[in-house]
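Report on one structure; see the data block that follows.
A single protein chain has been omitted; all remaining protein chains appear in their positions.
By letter and in written order, the chains are A and B; residue numbering begins at 1 in each of them.
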Amino acid sequence: MSTATKALNNLIEAARLDADHVFSAPWEARAFAIALKLSEAGHFSWDEFRDRLIAEVGASERIRARDGTSDHGEYYEHFLRALERLLDEKGIVL
Amino acid sequence: MPRYVRGKAGVIERDWGVFVFPDTNAHHAGTKPQHCYSVAFDARELWGKSVEANGRERVYLDLWEDYLEPIAPKSKRQTTKRKTAHHPGRHGKK
Partner (left out) sequence: MSGDHHNTDDTGPAARVKALEAILTEKGLIDAAALDAIVDIYETRVGPRNGARVVAKAWTDSEYRKRLLANATSAVAELGFAGPEGGHLVAVENTDRIHNLVVCTLCSCYPWPVLGLPPVWYKSFAYRSRAVSDPRGVLRDFGLELAPEVEVRVWDSSAEIRYLVIPERPKGTEGMSEDALAGIVTRDSMVGVAKIAAPASRRIDSGRARA
């Protein structure tokens, strides 16, 4: 079984065991709510936020391709970093 | 724009209409309103002839007009377009 198949199978299994949870930890929920709220209030467009998120995800993938590690539940760490960077860039949080 | 379609030929299947980029998005600042198209790529075009596909696998992407350039139409009813490396300042760095 390839590493990629194994990685995906692990995640599918985890989903079966924990089907009801949208967020794995309270901080993920908070980070999500902050990003959405600020976007709805017009401080940035969701499109802008998504561009940052794509950049964070992409950067981490280059590291992963180099190290050969597999991911699990890192998503909101990219999310949080994208949010922090965007807020910094916008001068909202210095 | 996802990297895996760069330089690949696809067929425009649907026109989602013209989208206007919000001024609040710094990445898109100055990008002209343009069509977003649903472009179908044959799996063999993307991944090579060794693909399991047998002509029965396609990947559809939603791409801005600016990302596409026309290539010679194969028939009156279909226009195939090739992706270019050019993009209007969105994510997608190497």
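The definition used in the following text is that a residue touches a chain if its C-beta (ideal position, glycine included) is under 8 Å from a C-beta of that chain, and two chains touch if they have at least 3 such contacts.
What you are looking at is a predicted structure, and each value in this text was computed from that prediction instead of being measured.
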| item | value |
| --- | --- |
| Subunit A residues touching the omitted chain (full complex) | 4-5, 7-9, 11-12, 14-15, 19-20, 22-27, 29-34, 36-38, 40-41, 43, 46, 50, 53-54, 57-58, 61, 64, 70-77, 80, 83-84, 87, 92-93 |
| Residue ranges of subunit B at the interface with the undisplayed chain | 1-2, 4, 16, 19, 36, 38, 40, 46-47, 52-54, 56-64, 91 |
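Rule of thumb we're sticking to: only the chains that are shown with their structure count from here on.
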| item | value |
| --- | --- |
| Cα-centroid distance, subunit A relative to subunit B, in whole angstrom | 25 |
| Footprint of subunit B on subunit A - complex, ascending | 42, 44-45, 47-48, 51, 54-55, 58 |
| Touching residues on subunit B, where the partner in the complex is subunit A | 21-22, 24-28, 90-91 |
